[in-house]
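A single protein chain has been omitted; all remaining protein chains appear in their positions.
So, subunit A:
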Amino acid sequence: MSSVLVLNLVWQVGTLALIALGLAIVFGQLRIMNMAHGEFVMIGAYAPVITAALGLPGWLQLPVCVITVGAVALLIERTVIRHLYGRMFDSLLATWGISILLREAVELIFGRGYQSVAVPVPGTLYLLGADYPAYRVVVIAGIAAGFAALAWWNARSKVAGRIKAMVGNPDLARAIGINTGRLSAASFVFGCTTAGLAGLILAPTVRIEPMMGLDYLIRSFFALVVGGLGSLEGLGLGTAIIAGTQSLFGAALSQTHGYLAVLFISILFLWLKPNGIRSSSR
């Protein structure tokens, strides 16, 4: 395997893990089938477009992204999602509607046309015997550090356990003093905000337009289907298998074969192992 292929593989797996993280929290933990997940990625990717339109300096992209995505997520949680905990199919329909609403809203503000975002770290780096985009190297390092920190925090924090308790038995969770309203809202907003951050980070490397979110939803779902819900390990395994299959088949044969292989694996898992490789005990 050439070094570029390895780097491409790491890039694909890393970015998919970052995108799917929010869905793993909202779908995997809260059991809200968030069809609007990709739209939060999209809104995050528009953060640099917002700062450019308002003439704000580049370093404000991050706060603008977090505030915009967080505010939209909170608004949606308070008005719609909070009525739908424990109603997975209803949440699917409601968030599907929300996804359309968000796309139309962004189209209304910025138009249907493509936007572009300049790469903050331009040029290529000579790495492992090949030229590789410098920005990708920075992002890969950032994602690795971020997930390491998340795993460390997750192992120590009791939040994951509380969420599990809240979803499993809301009344009992309230009885032992868990503020379920606040916890679920915080989890939903956190999950959506990570999606927005993924959008912000990917923005200089992808096409940006109101419909872009659809690309990210499907692959994230596949990763969760294969990896299983409820653990960081499952998320890692699922993204590695989905992104890895696409990359390797795409490089060895063609993109069509890569896409076919991903669909094939996802269907096999749904059929034979519907809870994925690592599913949290229920």
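Everything below uses one rule, namely that a residue touches a chain if its C-beta (ideal position, glycine included) is under 8 Å from a C-beta of that chain, and two chains touch if they have at least 3 such contacts; residues count from 1.
The criterion applied here is as follows: contacts and distances are computed from a predicted model.
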Should one name the undisplayed chain from "Substrate-binding domain-containing protein", "Two component transcriptional regulator, LuxR family protein", "MrpF/PhaF family protein" or "Fe-S cluster assembly protein SufD" using UniProt, the answer is "Substrate-binding domain-containing protein"
Contacting the left-out chain in the complete assembly, out of A:59, A:114, A:153 or A:264:
A:114
For subunit A, residues in touch with the removed chain:
2, 4-5, 8, 11-12, 111-119, 122-124, 131-133, 135-136, 204-209, 211-212, 215, 247, 250-251, 254-256, 258-259
